[in-house]
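Heads up, one of the protein chains got dropped from this complex, but the rest are sitting where they should.
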Amino acid sequence: MSKSRDHILSRLRTARPMPMAAQAEAADRPQVAADRKQAAAEPRQTDQSSCQVTELSQELEASHARVIRISAADLPAALAEVCQHHGIQHLMHGDRPELASILGGLPDSIEAKRFERPLEQHKTAMFKRTQAGLSIACAGIARTGTLLLRTGPEEPRTLSLVPPVHFVILEVSRIVPDMQTALAEAPWGNRLPTNLLMISGPSKTADIQTTLAYGAHGPKVLVVFLLEEALRITPIAE
Amino acid sequence: MSQDPPVQPPTQPPFSQRIDAVLEDQALQTNLRQAMDFLVNKRQAHFSQRPDFEALQQQGRDIRQDSLDHLADKLETLEKNCLANGIQVHWAEDAAEACQIIAEILQSQGARSLVKGKSMASEEIELNTHLAGLGIDAIETDMGEYIVQLDESTPSHIIMPAIHKTREQIAQLFHERLGTPYTDDVDALIGIGREVLRERFMQADAGLSGVNFAIADEGAICLVENEGNGRMSTTVPPLHIALCGIEKVLSSLQDLPPLLELLTKSATGQAITTYINLIRGPRQADELDGPEQVHLVLLDNGRSAMYQDEALQETLRCIRCGACMNHCPVYTRLGGHAYGSTYPGPIGQVVTPQQKGLKQAGDLVQACSLNGACQDVCPVGIPLPSLIRQLRQDAVEQQPQSPSRSRDFPWQRGSQRRPLESLAWQIWAFVYRSPARYRWISWCLSRLRKVLPLGIGPWAKTRSRPQPAARSLHEILAAQKRRQEESHE
Partner (left out) sequence: MSETISPGDSSVDSSVDSIGHSRKVHFFGTCLIDSFFPGVGLDAMQLIRQTGAAVSFPTAQTCCGQPAWNAGFAREARSVAREQIRAFAEPLPIVVPSASCASMMKHEYPRLFQGDTLAQEAQAFAERVIELSDYLVAAGALAWTDQGAPCRIAVHHSCSAQRSMHSHRAADQLLGKLQQVTRLSHGRASECCGFGGTFAVKVPSLSAAMSRDKCESLQSTGADTLVIGDSGCAMNISGTLNHRTESSAPGRKDSATLPEVLHLYQFLRQRFWPQQVNSQ
């Protein structure tokens, strides 16, 4: 195997004389690295935030997602109502202390299970029984109506993928104008999560005669709860 | 590296016959025209202001070319960072080796079923056929790919694989192959596909994906999609294999936003796709889902040879958006299958001769009027008409004419040279480079214009006979000059 590696790399390194024109072009290209640096350094425009919330909402709605602007206090009732609307009885969520108070406000008719065991131990239930997944986004991108999810032990990948309905909570303070800013700010810390997910609507396809249809493989329904204030970790009432 | 690509057995009629056949298929012509109009209009909605597009195009071109200029270094960086992240890295020189590597990975894990996210590279290496021979069931999960797989066919477009089919045709296909009741309602058909494939995702031993971009600095791969099958294939099964052409490397995360914007707007006229997934590693010790193993297979298959040709290396900037074929008047009439190659359209006409050799694929470069629509819309500024013209030159000349072209041209230089055609051009040059001979031929053309056999041949099958003028412009002007001189005497 490593012989192939050596062959490939040596072929790529074989002196390929760059013509004068290309050399001149390449000399211009430090601009690429400079652009990158500049993009990474540009500060976020916080005074645009209310426009950004509107822009994010509009983009998501145009992509067939539903957007609900809500306060943290009203979130449990809103979530319950949406669950009822979609006939959700089995909901799954990650191990997030912030969700405790929200889930505590759900009616008993909705079973909210925590994703706490490896997928293999409940794969069939996940695929056939779980009707909705509940996630918390680490950021939102206004320009394209995009939610960033940082996967990890508390946000398993399949939560936002397998159940046919997906609920996402996003604090409006975490909305940035564009992808460049989102990647530069790196709201996931200093190392990329194993999966960095950017979700911009429910699953769709136009593969049959260019006709748009939703719910190809990922969730058919995406509901985004935009929270005005930050989610707080409240002590669980015993 | 093998000197000559293996000679392909003639499994399909010659290109000219394939062209005639598809042109006569009225249903296909209508389908294709509607589909291409749809894609062209969607893209146009985003890029109506040409200067804005050109600025982004230049940026895309620069980022891609910068990567390519340091490709070997970038690949080593990618490998190092992937390994540090727990992604296993393999290198495949050609299609056979790639198939072998993938098969071995699957077999080592006892994998018998494979779900495939979208990967044109896997079509290129004919992976499914290879795996079928080993008893490994590979099922396509992109809706379009699934449809063509059911149809026992191949994709006809790199972004919308089943674009050549109507929904009635797909409805009939599902009804016959899946035994479901006939319905041509698109939502219902998608629902059927979803149910069938959901079972497969759940059961599969392994998943295979392509790679849209590999980020060297992060040791991560970026996949874009709308359906979610890519995420399913790379998340649910315990094993994920990612097949990546070596040219797909980018330096850093900051390279992604402009290229993603160019890709999605050029391909399907979307500001962004439903899902973008940056995969940095397998399931970590404290995680609850995700594949236990992630393998990255780096595929050469002729790319390093393309890389060595100063003119043709521009081909490698391609980000597989499909805009070139959407805007190509030839592709719009032929559809993907007539090209007889994995990659159709203008990019296919440039890539295929470089992978299969000019002897086998040389006629592909003739099916082009050099109209330039493709180059206009290429998000990374590949000069496709120039490259097609260059390949035509490579096909007919035995020695490279330009001193800067490499003498080592591994794709059968001159293999399309025909004695009669060469002679015709030599005669043409002999006449046209001499003003005296040219004027003599001109004179013959005009005096014999009524009897010359210009009414035969392919031109005249569908056009009335062109008639040379009674006197050429040269003659008229010479006569005018003589009259002027006479009147001054």
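Going in written order, the chains are labelled A and B, and every chain counts its residues from 1.
The rule we apply is simple: a contact is a pair of C-beta atoms (placed from the backbone, for glycine too) under 8 Å apart; a residue touches a chain by one contact, two chains touch by 3 or more.
As the structure is a prediction and not an experimental result, all values here were calculated from the model.
Asks: Given the contact rule set out at the top, which of the displayed chains would the hidden chain touch in the full complex?
Replies: The chain that is not shown is in contact with B.
Asks: Please pick, from B:Ala285, B:Val451 or B:Leu473, the residue that touches the omitted chain in the full complex.
Replies: Going through B:Ala285, B:Val451 or B:Leu473 one by one, B:Leu473 is the residue touching the chain not shown.
Asks: Decide which residue listed in B:His70, B:Arg112 or B:Arg333 touches the omitted chain of the complex.
Replies: Among B:His70, B:Arg112 or B:Arg333, only B:Arg333 touches the chain that is not shown.
Asks: Footprint of the hidden chain on chain B, which residues?
Replies: Touch with the absent chain occurs at residues 16, 19-20, 23, 44, 48, 50, 329-330, 333-334, 366-373, 375-376, 386, 389, 391-397, 401-404, 421-422, 425-426, 428-429, 432-435, 438, 442, 445-446, 457-459, 461-469, 471-478, 480.
Assume only the chains that are shown with their structure count from here on.
Asks: Chain B touches which residues of chain A in the complex?
Replies: 1-2, 4-5, 7-9, 11-14, 16-19, 22, 25-26, 28-29, 31-33, 35-36, 39-40, 59, 63, 115-120, 123-124, 127, 143-146, 151-153, 156-158, 161-162, 178-180, 183-184, 191-211, 213-219
Asks: Can you tell me which positions in chain B touch chain A when the two form their complex?
Replies: Chain B reaches chain A through residues 1, 31, 34-35, 38-39, 59, 62-63, 65-66, 69, 71-72, 75-76, 90-93, 97, 101, 141-144, 147, 160-163, 165-167, 170, 186-187, 189-191, 193-194, 197-198, 201-202, 218, 220, 226-229, 231-232, 235-236, 238, 246, 251-257, 260-261, 268, 271-284, 286-290, 298, 300, 304-305, 307-308, 310, 313, 404, 406.
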